[in-house]
Structure formats: C-alpha cells, structure tokens
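Before I ask anything, here is the structure I am working with.
== subunit A ==
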Amino acid sequence: MQTSGRDASGSDAQASHALGIRARLRLDWPGFRLEVDEQLPARGVTALFGHSGSGKTSLLRCIAGLEHAAEGEIRFNGEVWQDTTTWVPTHQRPIGYVFQEASLFPHLSVLGNLRYGQRRRRGRGAVAADSATGRFSLEQAIELLGIGHLLKRRPAALSGGERQRVGMARALAVSPRLLLMDEPLAALDLKRKLEILPYLERLHDELEIPVLYVSHAPDEVARLADHILIMDAGQVQASGPLNQVLSRLDLPIRLGEDAGVVLDGQVAERDERWHLLRVTCCSAGLWTRDTGAKIGEHVRLRILARDVSITREPSHESSIQNTLPAKILSLGDDSHPALRLVKLEISGSPVLARVTRRSAEQLGLAPEQWVYAQIKAVALL
Partner candidate 1 sequence: MQVRPMQVSPMHALRPVLVAFGLMVVGNVSAEEAQIAVAANFTAPMRAIIELFEEDSGHEVKTSYGSTGKLYAQIKNGAPFEALLAADQKRPELLEEEGVGLPGSRFTYAIGTLVLWSADPDKVEDGPALLESGDFNKLSIANPKLAPYGEASIETLEALELKASIEPKLVMGENIAQTYQFVDTGNADIGFVALSQVMQGGEISKGSGWVVPGDMHAPIRQDAVILDSGKDNPAVTELFAYLQGEKAQAIIQDFGYETD
Partner candidate 2 sequence: MFLSDTDLEAIALTLRLAGVTTLILFALGTPIAWWLARTRSRWKGPVGAVVALPLVLPPSVLGFYLLVTLGPNGPVGAMTEALGIGLLPFTFWGLVVGSVFYSLPFMVQPVQNAFEAFGERPLEAAATLGASPLDRFFTVALPLALPGFVTAGILSFAHTVGEFGVVLMIGGNIPGLTRVASVQIYDYVEALEYGNAHRLAGVLLVFSFLVLLALYSWRPDRRRA
C-alpha cells in the first residue's frame, strides 16, 4: 500500500494532459447557469469549494452523468464520457459516488448494500495498488472504514456516522477509478464529523484514484484537499494546488473567516516538558501545541495571516516562538484600507502575513526583500 502523501504545495507535476478529468460544461436552469472549463488532476483530492448554490454539487453530478441537461465535454483519462455525439450513462462510468445523506438501500442489509455495487463492477479498476478482483477491494473497504461489525444490520439501525461510513465503503466496493463525494460530512454533527475525518484522511492516504470532494466547510478542505476549485454562482473563480490558490492575493474568496495557508509537514520532535511539538515544514520547523500526534506522522498546519507579523531584526525577547527567515514575494490590498497582505516565501512554501499599511510604509517593505516572519499561532489540523 503506497501513501500518495498529502501535498498542498502542488509540486507533483505528473498530471499530464491526457490524464485526469477534463470537464467543459454548461448547464442551464431557470435562474442558474453552470459554466465550467477545467482540467482536474488524475491523483489526489480535489476539493470543489463554495457556498451553497455555487454549482459545486451540480458540477459533481454532471461528471457523474446524473444531469442529463448538461452540454459539453467530459473526458476521464482520455476516455470520452460525454461530448456532442456521445453520452456514457452513469452506470457505465467507473465512478463511486458518496451522497450527502448516505442513501443506503433500506431494503438491504449493510452487507447487501456493499455487495450491490461490487456485483456490478468486477474488475473495473483498483482501489489501491493491488489490482486484484473486486472481492478484495470490498474487504479492504470494510477494514478501511471500520464497519466490519455492522454488516448484518439494516440501515435504519445505524447512526448517522455509521451510515456515512457504509456509504463510503459501498462506493469503494465497486472499485471505482474516480471517487466523487458530495459533502459527505454536511449532514453530521460535529462529533460525528470529527469521528469520520480520520477515515477520510486514511482514504486519502491509501487511494490511488482521484477524488472530487464537494464541501463548503473550510476545515474539511484544509485537512483533505490537494487541489482546490473555488466556485461561485456557477463559475470557477480559481483552481490549482491548494496552497497556491490560498496564498493568492487577488482572490476575494477566503477559505474560512480569514486569509491563511495550509502547509504539509511531519512531526519531528516532542517536547514533553513544555507540551510542544515541532513540525518540519519549512527549514527548522514550527513549534505548536502538543495535540497527541505521533512522531513521524504526516500532518497539516494552518497559518492565518493575522497570526503572522514581519520584522527586519529577529527578536529573542519576544513571546513568539516561531521566527523564520522569509522572502517577500508580493504585496496586496486587504479588506480594510488600513491593512495590507504580504505574500512571503518560507523554505519554498508561501505564507501570508497581515500588516498595517503604515508599517509596510515605515518598514519600506518591497518584493525580493528578505525579512523575518514571526508566526504567533500554528494550528495543527
């Protein structure tokens, strides 16, 4: 089992033009139009992010073949699923789809639900590197999502979280070559969400196939996405590797309440005495609160612009633990005229800092300069 690794910096360049998902679509409804022309990567998790009504679910459904009124072209790894002369119906597309409310078949047991897809998709593709028969991937899916003890139950006897996990296992059991997930956590309360996110992270680590993940929740996207497509009013506002998009200064759209970046790193050291962890993501690493993560574990860090300040001379008399050399890439406007956003590069990763316009003037900040970034708070996702 290979870990594909979670890569927010977009350095993987293997997405050649023929691979991945080509979606050029138009869908017209009264009062809404979806218009998309994108190439989505062949690996990793691509988040379709936006508020409700932005068209992200419609796009997902179009790719799945559930919207018959859509016009345009859809290709998957070179295979034509839709164009002006062709329409491959949903049941012939090698996809797995996880709906928002699980949508398990009430007249079948959990095992019956799982077998339903498995029976119809033998040898269609591999969930993991092992391209054995469909039966293997069913057991793998059950183990991955921890539902082995639920097999004989009926959907009505499951909790919301359990149902969602069964829904995911069912989608995997068909050995899909593309996994589509429509806000799978939206219908769950916080507790269940936190319960299932680790499973999704495991899926992410262990799947070789691309995943399209629709969500309006910044936390989920921050934890899971490698690529992001930001949508608004039926149009794609921005697309690209996660951090590249997040660190753009020109986008009015924020992931969550405030501008910030998401970095990948690894837990390198634990300081028992001070209950701190050191995570390597940029040069020496960043210190953060000990959340119980294990040494060596791959984690993600969230650094908000408001928690980053800039200084020309590093101070050792400051309460801020993380001070790192950084190069200024560009400056841009922020939401308030008094403020400016500065895009920095720390060990190759973009980080955003928020300063007042006055300080930027006073310090004479300009692109290509080397400064120090003081990072006050780092959230371990």
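Simple rule for what comes next: a contact is a pair of C-beta atoms (placed from the backbone, for glycine too) under 8 Å apart; a residue touches a chain by one contact, two chains touch by 3 or more; residues count from 1.
For anyone wondering why these and not others, all candidates are chains of the complex that A comes from, given by their letters.
As the structure is a prediction and not an experimental result, all values here were calculated from the model.
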Completion exercise
For subunit A, the touching partner in this complex, picked from 1 or 2, is candidate 2
Problem - Contacting residues of subunit A [partner candidate 2, same complex] - result: 64-66, 89-92, 95-97, 99, 101, 103-107, 116-117, 120-121, 124, 155-158, 163, 170-171, 174, 180
